[in-house]
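One protein chain is absent from this view; the other protein chains keep their places.
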Amino acid sequence: MFYYIKRFMSPMTVVENVEAPSERAAACSKTELLEHYLTVRRFSEELCRTLEPEDYVIQTMPEMSPTKWHLAHTSWFFETFIIKPYLRDYRPLHPQYAFLFNSYYNAVGKMHARPQRGLISRPTVKDTYAYRQHVDAAMEKILETADGGLLKMLTPLIVLGLNHEQQHQELMLTDLKHMFWMNPLRPAFRTEVSAAQHPTPSSGWRRYDEGLYSIGFEGDGFSFDNETPRHQVFLAAFSLGNQLVTNREFLAFIEDKGYRRPELWLSLGWTAVNERGWNAPLYWEQLDGTWWMMTLAGMRPVRWDEPVCHLSYFEADAYARWAGARLPTEAEWEVAANNAPIEGQFAESGRFHPSPPPQSAASDCLKQMFGELWQWTQSSYAPYPGYQPQPGALGEYNGKFMCNQYVLRGASCATPHSHVRRTYRNFFPPDARWQFMGLRLAKDIA
Amino acid sequence: MFYYIKRFMSPMTVVENVEAPSERAAACSKTELLEHYLTVRRFSEELCRTLEPEDYVIQTMPEMSPTKWHLAHTSWFFETFIIKPYLRDYRPLHPQYAFLFNSYYNAVGKMHARPQRGLISRPTVKDTYAYRQHVDAAMEKILETADGGLLKMLTPLIVLGLNHEQQHQELMLTDLKHMFWMNPLRPAFRTEVSAAQHPTPSSGWRRYDEGLYSIGFEGDGFSFDNETPRHQVFLAAFSLGNQLVTNREFLAFIEDKGYRRPELWLSLGWTAVNERGWNAPLYWEQLDGTWWMMTLAGMRPVRWDEPVCHLSYFEADAYARWAGARLPTEAEWEVAANNAPIEGQFAESGRFHPSPPPQSAASDCLKQMFGELWQWTQSSYAPYPGYQPQPGALGEYNGKFMCNQYVLRGASCATPHSHVRRTYRNFFPPDARWQFMGLRLAKDIA
Amino acid sequence: MFYYIKRFMSPMTVVENVEAPSERAAACSKTELLEHYLTVRRFSEELCRTLEPEDYVIQTMPEMSPTKWHLAHTSWFFETFIIKPYLRDYRPLHPQYAFLFNSYYNAVGKMHARPQRGLISRPTVKDTYAYRQHVDAAMEKILETADGGLLKMLTPLIVLGLNHEQQHQELMLTDLKHMFWMNPLRPAFRTEVSAAQHPTPSSGWRRYDEGLYSIGFEGDGFSFDNETPRHQVFLAAFSLGNQLVTNREFLAFIEDKGYRRPELWLSLGWTAVNERGWNAPLYWEQLDGTWWMMTLAGMRPVRWDEPVCHLSYFEADAYARWAGARLPTEAEWEVAANNAPIEGQFAESGRFHPSPPPQSAASDCLKQMFGELWQWTQSSYAPYPGYQPQPGALGEYNGKFMCNQYVLRGASCATPHSHVRRTYRNFFPPDARWQFMGLRLAKDIA
Partner (left out) sequence: MFYYIKRFMSPMTVVENVEAPSERAAACSKTELLEHYLTVRRFSEELCRTLEPEDYVIQTMPEMSPTKWHLAHTSWFFETFIIKPYLRDYRPLHPQYAFLFNSYYNAVGKMHARPQRGLISRPTVKDTYAYRQHVDAAMEKILETADGGLLKMLTPLIVLGLNHEQQHQELMLTDLKHMFWMNPLRPAFRTEVSAAQHPTPSSGWRRYDEGLYSIGFEGDGFSFDNETPRHQVFLAAFSLGNQLVTNREFLAFIEDKGYRRPELWLSLGWTAVNERGWNAPLYWEQLDGTWWMMTLAGMRPVRWDEPVCHLSYFEADAYARWAGARLPTEAEWEVAANNAPIEGQFAESGRFHPSPPPQSAASDCLKQMFGELWQWTQSSYAPYPGYQPQPGALGEYNGKFMCNQYVLRGASCATPHSHVRRTYRNFFPPDARWQFMGLRLAKDIA
């Protein structure tokens, strides 16, 4: 199944020995595209299989959305950008879904207020699945009837829509985690898929030389516009931590009063610490002297060998300062990632929780670059030199968010595998903690 | 079915020809009490029969609660005040329900934060009904096994619990109305139960003489503590409007720029008008020059002969000032109500919307005192002289809310019939609008 | 000097042996009126004599106003309601003062936003005094030139304006106290005027019989419209504490965990306690185990024999409940006050702090009814039966505030003596604490 996904969505994972990209795209049959479409769409629904209807409805903070909204909004995306413009005689299921399920695309019309997504019980979950089927049927019809020219035009839009849906698959998981945590009963989303637990190997550093490097996406496969254009950057020599910071390491920061020492914090971070009473990562809780944490499998004690997770940029930055290091820039991260395999634990594992790093012989073997956790960089989310957003409404997809956010690299245990790319730029405000976010250290070489 | 309810809950409705109250209470068999209990409990569930699971979950403002919370909290009331103290070996269904479903009783423990009632998907609707059954089974067991002494002690608590549940039946309806209105799709809770529509007869005034009157509850039947003790008040002569103010009359206020003229408003009311952009009663909306309104049967044009509904105290007060009149005091209202029959449209009608007043021969025939709408009085909600709250945790039921609220009298189309009493004191803050609230005018006699 | 003030402003203080009121008013010469006017106006300025220019400017919370605003607004009152309508060819000093110094009179035009009064440095203090002189000159001109008819019409307006200014004299003092307290340096407004300190005599109760009483103002002297009309009320028998509750008594409440026991509090009061962290009266502070308090003479230890001050309604009510008593109604208070002399410590003493009660032989001798502290009653601020606000813009003076406020009776150490009346109704929201507010207990007689 992932063959097709990889083919469409993550060209860099198979970059070595394939035919020329333009050939590949041409060779892609309607059948393959449809199969790919259905695979991604089904995965969204598969993620929900343990949910009760009530679980789909709730919004526990403005930044998150109810599951049924995610399921509907991803369908709205196909309906708005593909079906309505290209399927003759299409009849929308409901005249107001265009309003209810638009997220932030001003160019296509008004939208329901984001913080009110949890205030509407109707359409119900059943209605929402019916909407998905309605959209899927229309997409199948388009693909069946499209000639070569139309297909060529639609393929990038469909692939964008599928990548969009994959982003929401990850958000569904992180949003549900927040919702279950806000419930004093702390329900489990899934029973735990156990992972091999073994002692974390000691961390080491890997050196990179000063030089002019190129970063950013280039090629025929899919990427978001914010990964382009590929361009040159000058980097001074640096070292990168070879694995993610662990819970054990972060506990030392806590016990060294890291959350009480202003000199370790950015000014806005210090304000956040005090106003919100932060004293540990999100989802940690101290009960009778033991640290517990909320997972998608419910509450359980913190395991010290796992990578530390659910940190804000502020906490990642303060930890790095405390450790005598710093966060990497996104260019440093990408340069290092160029030689790393895209492997790790992704959403398909069903575990939805990060694992300790594998054992390895060399102390500078670069590990955990993908899967497990998104990794904060010190880079503000900004346009690459020469960046041009997509034209039209889809130009609102990325560019307009390039302010007061920070870039995270890699991918997490909630990211679908085929969604991952070395040039991928994830981004969140510096106080966000509810994604699967961790950190890897960097330092200058004097 | 309502025979028993009346018997326990609303003695004044059958006050003329019954045996002495103490006799009645003694004569009440376990069977009758249990049947009464089950009748009230079933009515709560009956009200929900058209709901989808998603409809039970949502909280659209801090003042309202999700339907499943109402269903659980009313069960918690019996569990907390009757079952746990009096049923040996009772095992609660879940250790945290005591926390989740306590509303505001500090004396019995901590509670979930009120504005977060809509953030918990679990317990689900199914779980909630299971909780109700668990509680009902325990209550049945208590009633089966109670001897005469215990029964005598428990009866007032059970009757209080049932009155409490009836209050929540009304709140379920008004809260659902708010929730469906907040949804841009404006779903209907029920299809409309049509009511005879006929022109509203002209309103008139009914005079009452100056004098020393007694108000407040006295007798053997049930009342809340806030209706006691019965006490004397001196009233100057006054007139009372013989029917509720209608939509037609209120429209004249709107069209006379009532919402734009500060001299008509209390200072806090004027602030509310401007900060919240009020320009009509809650649930009214002007579309292409026509006034529509949200009802529990969905959106439809305003019918001008119906009583005006969903007004705040501020709007009721401003209207009265504009009309050259004033709101009645609660004592005036109660004195007038002493001779009025407790009849009108109540929750059992299933219509959940107020009706125009009946035709009548005399222009001063007092109409619509009960059912249809709660009626704002100008009286601040305060303790009666000599008031003593119930001892213990149940003392928190009423007394602690006697601040910054205003008394409403009568009953509404969402009040269960057997819940109504002439001495009943309903109360809400002066900016509340989501209950079935209307007004009746009063004026001084020079 | 106070002869004239009394004559105009506080008829009940000299009610025993004067000529008939209508005679008095007629006999009042222009000279007397002008002298009276100047006396009150000068007292406002006299209160400011120790202030630096910077002290006049600041607003430390929305409810208080900068001193220079008080000085200007009281002048605006005369300018707006007397000079502009009645002085031909009057030229305002500045075209925007009418906007800047209107407080809340919608009928006379727009106004500067209340919470922004502390954001304007100009007009300066010097400019403000020039404005006062400009207004005073115009007032003198009016009084010089007015014939008998005009004088008769203007006298009540002038007297109202002077009472208005006296209210602001008290507010200037309480607002300055708040401002100096918000300054970590805790500056003193005045050096302390020492008062005889002697042990507080034991408190006792004074009984009053059930009956029909009359309350409210009637007669020729001045009163605010909210004190009228005089009307009958029926009161059950009650007892009134013969003196104000002391700091010593209130400390017992604190030490008995009064601020931590929800059962003692109104629900809104309990919210206030927790959200604002109240654990003692406003201006109290515990330093190294000793309670200190801010006064207008700076910080000093709490003196236990003084009456407890700067309590909200919520605290007064909670204390009364803890003490097994309740707050009096305003009718009860007024009935008791009818036989009490209007004596005590007022603003003219320059002490601006309440004193312990005098020694007395009888344990039920009613003390401290006037001066010292305003006394919370349990009565919501509401219109008296038959109440009619003044016509026109001045109707906004009192009536529109009759919502969510509670009545205080008596007068305080910051009230000008001639401003006091037995029927006077002061009012504040139940969470207000910055006025000189205390309490006297009441209880039912079984």
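Some notes on this structure:
Each chain carries a letter (A, B and C) given by its place in the written order, and its residues are counted from 1.
To be clear about the criterion, a residue touches a chain if its C-beta (ideal position, glycine included) is under 8 Å from a C-beta of that chain, and two chains touch if they have at least 3 such contacts.
Just so you know, these numbers come straight off a predicted model, no measurement behind them.
Just so you know, the chain we are not showing touches A, C across the whole complex. Residue-wise, the contact with the chain that is not shown comes from A:L266, picked out of A:A130, A:L151 or A:L266.
Residue C:L100 is the one among C:L33, C:I82 or C:L100 that touches the chain missing from this view.
If you put the missing chain back, the residues of chain C touching it would be 52-58, 60, 68, 94, 96, 99-100, 112, 116, 118-126, 179, 182-185, 187. Interface residues of chain A facing the missing partner chain: 104, 106-107, 212, 231-236, 262-263, 265-270, 313-314, 378-380, 382-383, 385-386, 395-396, 400-404, 430, 444.
Please note the rule applied: only the chains that are shown with their structure count from here on.
The minimal number of chain-to-chain contact steps leading from chain B to chain C is 1. Centroid distances built from C-alpha atoms place A farthest away from chain B.
Distance between chain B and chain C, defined via averaged C-alpha coordinates, is recorded as 39 Å.
The distance from the centre of chain A to the centre of chain B, with each centre set as the mean of the Cα atoms, comes to 49 Å. A separation of 62 Å divides the Cα centre of chain A from that of chain C. Within chain A, contacts with two or more other chains are made by no residue at all.
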